[in-house]
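The other protein chains are all here in position, but one chain of the complex has been omitted.
Just so it is clear, A and B label the chains in written order, and each chain counts residues from 1 on its own.
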Amino acid sequence: MSATRLDVRAYACPMTYVRTRIALERLRVGEALEVWLAAGEPLESVPRNAVEEGHRVLSCEPLPAEGAGSWRVVIEKGNPPPEPL
Amino acid sequence: MNPLLARKSALVVGTGGLGGPLLLALGASGLGRVVVCDDDAVETSNLNRQPLFGEADLGARKAPAAAQRLERLYPRLEVRAIDARFDAHNALELVSSCDVVVDGSDNFATKFLANDAALAADRPLVHGGILRYTAQLLTVMPGKTGCLRCLFEEPPPRGSVPSCAEAGVLGALAGLAGALMAGEVARLLAGERGAYAGRLLVHEARPARTRIVPVRRRPGCVACQGGRTLESSQGEACEVTVTRGPSGG
Partner (left out) sequence: MALSESQIGRYARQLLLPGLGEAGQERLGAARVRVVGAGPLAGPALLYLAQAGMGRLWVDDAAMVSPEDLSAWLYGPGDVGRPRSAAAAEALRTANGLVEAEPFRAGNLPTAVLVASGAQSTDRVAAEEARLLGLPHVVAEADGEGGAVTVIPAGSPCYKCAFRTGHGAIPTPAATAAVGALAALELVLLVADVSQEPRGRRIDLVRGQPMARPTVRLPGCTCGAGANEGIP
């Protein structure tokens, strides 16, 4: 199954996660999103935010062919956790 | 408009989501003088919630832009703009120059610094914070009520709570909090008891549920004892020796 790909390396936080979130919103539960992001703050925050919002991080690995500091994170869309009332 | 306020002054840290509505409401309340401190420039993503600035201000330095807008709207308000970070080097001088300290900042380090500096200089502090759909407000009366460190002791460890920069913000909720802070400042400067003095007010917007958490002085709280070493967000230390005067409120 080919995952939808999203390249957010050109953006600064919080835009990196905003775009990831929108892309995930457009998928169905169980579908995968492949995000290309930069090391540093994006790499720290995007996978963590995704997990907090009920998704699964399937893999997280460097992309040497794309130059130093590029990473690929694959996220599977999950169900949002029940929100505290 | 209360004529008593015309002789009073406030230090407002932050001119964005909280500081913006606060300054607009405070200016209309007849305050005499305000010092605004902000080290940021206006960005596109600010514009969903910062009423002091519009598209024409993109790229502008916030403190001077805020001063300009306020001076046009409220000619009797004296505005001093500090285009710099509120940190251990300038905190004490700034808080000492005004009658009340108002925290409209968007990060924990600044909030705790404002708390410590206000206590060291024996100035009341009106603290506000927004996180997603929740707003919180607290007034610290040095020597009388608990402070931010009585409540939290230390800022939360990095990554445990989304920073204000990471989490979502709804402009109107920040507007509500900022306006409520302005009301509190007006009350304090008019010599009345603060509504949030020693009482943390927490408002959750979606269920419209409000609760009050009493904040008592914690024995051993280093901030409440004064003479503390102020730490900037970079961890630089700045020794503070202040003789605490009689706490006349």
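Everything that follows uses one rule, which is that a contact is a pair of C-beta atoms (placed from the backbone, for glycine too) under 8 Å apart; a residue touches a chain by one contact, two chains touch by 3 or more.
Values in this document were obtained by computation on a predicted structure and should not be read as measured data.
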item: For chain A, the residues touching the chain missing from this view; value: 14-15, 17-19, 21-22, 25-26, 53, 80, 83, 85
item: Positions on chain B contacted by the hidden chain, ascending; value: 1, 21, 24-29, 44-45, 47-49, 51, 54-56, 72-74, 132-133, 137, 166-173, 175-176, 178-180, 182-184, 186-187, 195-196, 201, 203, 205-210, 212
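Following the convention adopted for this analysis, only the chains that are shown with their structure count from here on.
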item: Where chain A and chain B are represented by their mean Cα positions, the distance between them in whole Å; value: 35
